[in-house]
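Of the protein chains in this complex, one is absent; all others appear in place.
For reference, chains read A, B and C in written order, and residue numbers begin at 1 within each chain.
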Amino acid sequence: MTEQPTGGRERDRWGFAAAMVVAGVLLFSVVMGLIVLPVLQAPNAGIDPWTAICRAVGLKAGSPAQPQPPVSATAAPVSQVRWTPATLKILAAADPRPGAALAQAVCSACHGEAGLSPSTDFPHLSGQSGAAIYKQLSDFRSGARFNAQMTPVAKKLTDEQLAQIAAYYGSFSRRAAALGPRYGIGDAAISRLANRGDPARALPPCESCHARGVGGPPEAPVLSGQQREYLYRQLRAFAGGQRGNDVYRRMRDVSSHLSDDEMHRLAEFYQGLS
Amino acid sequence: MPQNRRLILAHLWVAFSVFVLAAALGVWQMWVRSPLAAPQDTPARYYQSVTGHGVSMAYVLTTFFIMGFGYFTAETALKTPLPSARWAWAGFWTALAGVAMTVAAILSGQASVLYTFYPPMTATPWFYVGLVLVVVGSWIWVAVMLVAMARFKRANPGAPVPLAMYATVANAIMWLWTTAGVSAEILFQILPAVFGWTQTIDVGLSRTLFSWTLHAIVYFWLFPAYIAFYTMAPRAAGGRLYSDTMGRLSFVLFLLYSLPVGMHHLFMDPEHSTGFKFIQMSLTALVSIPTLLTVFTISASMELAGRLRGGKGLFGWIKALPWERPMVLATGLAFFMLWFGGGGGLINMSYGMNAMVHNTAWVTAHFHLIFGGTVVIMYFAIAYEIWPSLTGRAPLSVATQRLQLWLWAIGMMVMTLPWHYLGLQGQWRRVASFNYADPRIGPWGPLVIVSLAGGVLLLVSAVMFVMNLLPRRAQVRLPEQGYSFALAVHPPQRVPAALNGFTVWNVLVAILMLVAYGFPILQFFIGNSPQAVIHPLTGG
Amino acid sequence: MHEDDHDGLTPAQIAEAMKATPRGALALAGITTGLLMAAWLAMYFLVFLPRGSVG
Partner (left out) sequence: MSEADERAIVRSEIRWAVVAIAAVSVIMLAVIFAAIAMHINPPSNVERINPQDLHLSAEFTEANLGTKVEANGQITARIVATQFAFVPRCVVLPADRPVTLRFSSPDVIHGLLVSGTNVNTMVVPGYVSQVHTVLRKTGDLLMPCHEYCGLGHSEMSGTIRVVPSAQFRPGPDGRVACAAK
């Protein structure tokens, strides 16, 4: 026990041996992975060895063993709205006070005081997510969505004004209770569809996008407490192709898998949900 | 006899209470996935539960057990009290506060992002801050372990650090390296986003940083099991450790090769090139070497024990082993499950072959066998083994301990064998409900129910484990006793300095990490690395 | 070495038991590792390669 520790010489010996083994292993891995494999795989991709090595390192796109497909495409997008940090900052920084004045002047005639619409022709806006309102107003403005009343209104507004209106309606924390008659309460099958979806039709739960804080697409509107007539009309419009500003067909696909009866009952379910 | 018994027990009880709750969640999750109707089976509840199960098992059970066991090892192997019990308690309370925050975040439904986070989905800040505190608490443990070893070496110049302590410190050092990746991800990417300072996350970078942590963390969990194989099982079997040097070498190899390999979790990812995936694959292949060395060294130690007990012939020693002792039984069962889990791992790590199984139930089976099988069954055995010296009371009868261990191993096999098969059939992961009406999926139903039955056995075993440890009224107090680790056939008088410290190995780890992760991380800082907008999953 | 660490085994006992060790361990570890390799190769040739090339 009192023996001196093996000295520097032995440490050197162990360290040297270990370093040699590690260096050998690293050399083999690097040479094989970055040089030998890509050079041998290059002929199958129809590329020169140098390009193959660049692909194996990650400096060029593509597999060292396979040809890259050509990209020749131009197609029109369905919505011009982009969720970029710039857009999100405009939304986050928007002042609801000028938004309130604008809403009073432009929106409240149809959408009601504080965004509670008196008519079944127009949706409630109170408590709606700001991103959802911004997205729809932008789409009305760009023509991605058309409505005889909304399109001209939206065309007159600047990006900042859209954001202010969105901020104003978004500032109501919840939709006011007692919006009118409640339907759809206790409809177990529809509640199941809304909360659990239907794997047989690859239908995700409505709630996985349309509730607050569920991590879904930023533009997904909050549905609870919305007018059933409005909800039903939108589902029909998505299914029938009259409305198509949903990015990547999310709602066109979902609504095409719903029966007319389910659309009615879902709309009633969501009106009744507060 | 360890001095800070309350400290050690506090750690172990946090670990074990969380463990039983997490086991119950696991059973419910399998019930939801099965064709049988389960209560509360909405996706929101399911992913909340998966998050709770993963966080509890992977972060709480392990970290607290390893800290508690580390303190035990330091005090019993070095035969001195901890350098600072006050710091150790500070680490405990820090980590416990972290657990409380994280659990509250998960219970509130504002953190259903699973234990691997998946940015750009984000949870409430409390979730991440809580986890950071758990890690900070564990760093205090690391410091205490390092100081304890340094003091021992200063007080005993030239003496070998006892193997159990050498291994514990190897794990502590590896843990420091390990946590660098996830800490960078949370501190520089996720927290700025969840506090609203940034709106986007570089997902490629976050996945790469998490992969830095993701493999080595498994070895962090595994170390106590290997410490038990080398320093507890041979003595429990009535023999000695075949080779002390091989033990040291194996632990050093784990330190070296469990780190530069995490990218094998990203084989199917588009943000890394074939070349660096190959490099990390060939380094991953080397991780199997210390495990294969351990298989041999522990077999030889057991053979020695069997022969000392009169076992003859090529395999007669196996029968002669005292299988009635929980530590010996657990060691045998752990190696049995390691065969399946490690075999699955060899397939997962095989480069393009990973495509056959990636993100299928096969992988779930693999890591449940390694973690739930090999690792946790040894946690059980360690607890049974050290309980008398911690509490002055023996656990409930040896027969119930054996029953509990058998139930665990059988439950684990019944649960994971169907998962392996279903994974090859394409059953994918992280799913709350399958469409069993689909003729391509329908035949999976019965097998899912079989694995659910395995899960029920596991839950029964988990409850039995805690019952075995609970204090009982009519219990005989044992005389105060210390704990003795296994001796080696040749107890080392001196060991090479390289195997008595970690300087050389840290330098080599740094070199390996530089080659394996240098460019793969650097590439996200070249040009415009794409940023994804965050998707807050913070509840309504 | 501390007194209480002694496991009661004598050098003579150990030397006797070490005569046959580690032949059994070599056999056991060899068989299990051999089976492991056989299982890996079976998965490689019977499942992985038939599923076709990827990259």
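What we mean here is this: a residue touches a chain if its C-beta (ideal position, glycine included) is under 8 Å from a C-beta of that chain, and two chains touch if they have at least 3 such contacts.
Note that this is a predicted model, so its numbers are computed, not measured.
In the full assembly, the chain not pictured is in contact with A, B, C, by the touch criterion defined above.
Listed residues A:P49, A:P98, A:G112 or A:P204: the one in touch with the omitted chain is A:P204. Only one residue in the set B:S34, B:T360, B:N468 or B:T538 touches the chain that does not appear here, and it is B:T360. Only one of the listed residues, B:L163, B:A285, B:L329 or B:L390, touches the absent chain: B:A285. Even with one chain removed from view, chain C keeps its contact list with that chain: residues 11, 14-15, 18, 22, 26, 29-30, 33, 36-37, 40-41, 44, 48-49, 51-55. In the full complex, chain A touches the hidden chain at residues 32, 37, 40-41, 44, 55, 58, 60-67, 69-80, 82-84, 197-199, 202-205, 207-209, 214-217, 247-250, 253. Mapped onto chain B, the footprint of the missing chain covers residues 43-44, 47, 112, 114, 118, 120-121, 202-204, 207, 242-243, 245-246, 266-274, 277-278, 281-282, 285-286, 288-289, 292-293, 296-297, 300, 346, 350-356, 358-360, 425-426, 428-435, 438, 440-441, 489-490, 523, 527-533, 535, 537.
To be clear about the criterion, only the chains that are shown with their structure count from here on.
Taking the mean of the C-alpha atoms as each chain's centre, chain A and chain B sit 35 Å apart.
Work out the mean CA point of chain B and of chain C, and you get 22 Å between them.
Centre-to-centre, using mean CA coordinates, chain A is 52 Å away from chain C. Contact with two or more other chains is made by residues 274 of chain B.
Multi-chain contact residues, meaning those touching two or more other chains, occur in chain C at positions 55. Those residues of chain A whose C-beta lies close enough to touch chain B in the complex are 1-8, 10-11, 13-15, 18-19, 22, 25-26, 28-30, 32-34, 37-38, 53, 55-58, 63-65, 83-85, 88-89, 92, 195-197, 199-200, 205, 207-208, 211-216, 218.
Those residues of chain B lying in contact with chain C across their complex are 79, 235, 239-240, 242, 274, 292, 295-296, 299-300, 302-304, 306-308, 313-318, 339, 342-343, 346-347, 350, 352-353, 355-356, 424, 482, 484-487, 489, 491. On the side of chain B, the complex with chain A involves touching residues 41-44, 110, 113, 121-122, 156-159, 196, 198-200, 256, 272-279, 282-283, 286, 433-435, 437-438, 493-500, 504-505, 508, 511-512, 515, 519-520, 523, 531, 533, 535-540.
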